[in-house]
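As structure tokens, the structure follows; a few thoughts come after it.
Note that this complex is displayed minus one protein chain, with the remaining chains in position.
Showing subunit A:
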């Protein structure tokens, strides 16, 4: 049975229920509404982003559902990204963050994890200044704070 999703720019997307329910938000909405043909509005997700999200969910429609307890354990994180996911995430930075925001809103944890791993890979190996430049972040430390933090990091690495 197909489900109709409506993006923030009023574009309709017809997807299989099984695919749509990769989103816990949508799954819960469908359970609350019951059997209904009403389209589901997604005011926080544009059509372009929703297209990508649906593509991801289609590809992973048969994946086992992740157990929340296992994924919340900080000791069990893996940095592996499957090849398909890696290619899927080869988008510009704006789209990358849009996908992350959409995955967070729609509660699609595997997609959120892949997005965050991708961002982490961008960060790795960069200096603080390079990170700021990459994400356009303003340095709000005072010079004294910066010196203190730098000192703390030195002996922390020396530990």
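The working rule: contacts are C-beta pairs under 8 Å (C-beta built on N, C-alpha and C of every residue); 3 or more make two chains touch, one makes a residue touch a chain; residues count from 1.
Keep this in mind: contacts and distances are computed from a predicted model.
Of "F-box domain-containing protein", "Cytochrome c oxidase subunit 7A2, mitochondrial", "Acyl carrier protein" or "Transcription initiation factor IIF subunit alpha", only "F-box domain-containing protein" is the UniProt protein name of the chain excluded from the display. Summary of contacts with the chain left out: across A:11, A:36 or A:93, the touching residue is A:93.
Listed for subunit A, the residues touching the missing chain in the whole complex are 69, 73-75, 77, 79-80, 82-83, 93-94, 97-98, 100-101, 104, 112-113, 116-117, 119-121, 123-128, 131-132, 135-141, 146, 149-150, 152-153, 155-157, 159.
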